[in-house]
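In what follows, a structure is listed as structure tokens, so that the remarks can point back to it.
Yeah, one chain of the complex is gone here, protein chain that is, but the others are all in their spots.
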Amino acid sequence: MRVGRRFDQRGWVMGTSGNFSVVLDRHPLRLAVTPSGTFKGELRADQILEMDERATPIAAGEARVSAEALLHVEVVRAREAGAVLHTHSIWTTILSERHAAAGALFIAGYEMLKGLEGVRTHEHHEAIPIVGNDQDMTRLAGVVRDLLDQHPSAHGFLLRGHGLYTWGTDLQQAVRHVEILEFLMEVVGRSSQLSAVSSQLGSCSE
Amino acid sequence: MRVGRRFDQRGWVMGTSGNFSVVLDRHPLRLAVTPSGTFKGELRADQILEMDERATPIAAGEARVSAEALLHVEVVRAREAGAVLHTHSIWTTILSERHAAAGALFIAGYEMLKGLEGVRTHEHHEAIPIVGNDQDMTRLAGVVRDLLDQHPSAHGFLLRGHGLYTWGTDLQQAVRHVEILEFLMEVVGRSSQLSAVSSQLGSCSE
Amino acid sequence: MRVGRRFDQRGWVMGTSGNFSVVLDRHPLRLAVTPSGTFKGELRADQILEMDERATPIAAGEARVSAEALLHVEVVRAREAGAVLHTHSIWTTILSERHAAAGALFIAGYEMLKGLEGVRTHEHHEAIPIVGNDQDMTRLAGVVRDLLDQHPSAHGFLLRGHGLYTWGTDLQQAVRHVEILEFLMEVVGRSSQLSAVSSQLGSCSE
Partner (left out) sequence: MRVGRRFDQRGWVMGTSGNFSVVLDRHPLRLAVTPSGTFKGELRADQILEMDERATPIAAGEARVSAEALLHVEVVRAREAGAVLHTHSIWTTILSERHAAAGALFIAGYEMLKGLEGVRTHEHHEAIPIVGNDQDMTRLAGVVRDLLDQHPSAHGFLLRGHGLYTWGTDLQQAVRHVEILEFLMEVVGRSSQLSAVSSQLGSCSE
């Protein structure tokens, strides 16, 4: 609930977007997930659902699990994550479009990178893979599974025109990763506004 | 009240701007509306007015219904909406000016579009019509009536240099539509800052 | 106090900047003013000072009246204002520098202008005069007196590299004017980012 309010105030889960999950049990896999179509800044404890590895709610009821919950399951399996968070911010939406052709967003040189688990220096190079958005969640889950295999050291990934997925061994680490990656993407986005103007204009005025 | 505070914190109803309505009854038409000239972040329940289809308050009193309430009536009739929300944000003001000549703002490819009622895929193309601002509210109500007729699938419209109107079957859906459309317009506005620089400069440096 | 918190959350009175006054009596002139060097988001009622027309505190004590209080006195006299508010925002600082040579910032065509007292249409042209900043407050008060004389319909003015002064018949109207003018200046600032790029680049690529 607190996480929802925090991200809502920052404008990262507007209009009922975004979804969060926490692992309750691994054998068999059980996740607590946020229900589809709710404002994440106003969640109540009794709205949280419990689902299995096929993203099916354990208890019968009216609330729906988001179809994207299948992606949470892929992340939990591939990374042994304890919590998975998905946010929809202005800057992740913009940058996932602009860097889609490159297949990834590359970030290096910032101290803030050290907030990512296992990173010891600002000289670290982080590659955040970008995959095309898809409404077929089974197919997209397969793409995400391959992506997590091929980028074993990535701390998150972007869905094009959609938003960020990141995770952590527990909810607190996952929240930290969201804040670090959202911060870095805003820095990259605003810096490119400045440098596009000055560097490209250099060649123009010559 | 909660909606007012929420939008106020996001800076979408500054300086007593914006107005909200909810349908109380359809035969005859009765709407609860926010009074003119109040800060929407500080509304009290006893300030909410009840008005009829001519935007005339039911109870005599000092508080005024905004002249724009006639536009709410048009939306309620054309869309069978249960709630109509009007916000004045920075980005809707800017984009309604910049795209006025085109008559509409076109948005496609973003996952966030799926938050609009009835939209099933990010490949959806949303056209948000833009009409000129007018202080003659009877005349403007006629323009809005035609616009709603001609764009039966639009989820909102922009008044030039003024702001956004959107709606929903109930207040929660209308709030979701405000957040979705405001989010998308900020994405479009900030993206055009980046692409104007890079694409147009491409031709410049050749 | 509420006004201080509201403006503090919007980032308009950072680092103890800004000052507010309300007329208590006109004969002789008495104003309640915020003390110098306090965080406006954390004001307590017992910190508010009472001062006369020379900006001298009525009660002896340690707290200082800001030297800028002389400008509040000029506004109260010239406009018969009941409240004067001075904010230091990012956008008023930037625009007061950029438009200093023109002597004023011109704004027209926005519905939000109707929030300024006496304005009936978005076609209104508002000129916001800009004066050079000066640490000699007696001299600056004279400049402001002349400016208010020469621009009888202005709703506010800018001190270059410094911020906005606006006022109202009472505190609520003054708060509305702050929000309206700050909103419009952010619109103007962000629009000029977009149009500078696209219009000037037009001539560049030809």
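Labels for the chains are A, B and C, by order of writing; each one numbers its residues from 1.
Here is the rule we go by: a contact is a pair of C-beta atoms (placed from the backbone, for glycine too) under 8 Å apart; a residue touches a chain by one contact, two chains touch by 3 or more.
This one's a predicted model, so the numbers in the text were calculated from it and none came from an experiment.
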{"item": "Selected from C:A63, C:I90 or C:V119 as touching the chain missing from the view", "value": "C:I90"}
{"item": "Touch criterion as defined above, residue of A:R10, A:R64 or A:H125 at the omitted chain", "value": "A:R10"}
{"item": "On chain A, residues whose C-beta touches the chain left out of the figure", "value": "9-10, 109-112, 115, 120-122, 175-180, 182-183, 186-187, 190-191, 193-194, 197-198, 201, 204-205"}
{"item": "Residues from chain C at the interface with the omitted partner, ascending", "value": "9, 11, 14-17, 39, 88, 90, 93-94, 97-98, 133, 135, 159, 161-163, 189, 192-193, 196-197, 200-201, 203-204"}
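In the analysis below, only the chains that are shown with their structure count from here on.
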{"item": "Turn needed to bring chain B onto chain C - CA fit, degrees, nearest 5", "value": "90"}
{"item": "Centre-to-centre distance between chain B and chain A (centres being mean Cα positions), rounded to whole Å", "value": "30"}
{"item": "Touching two or more other chains - residues of chain B", "value": "9, 193, 197, 201, 204"}
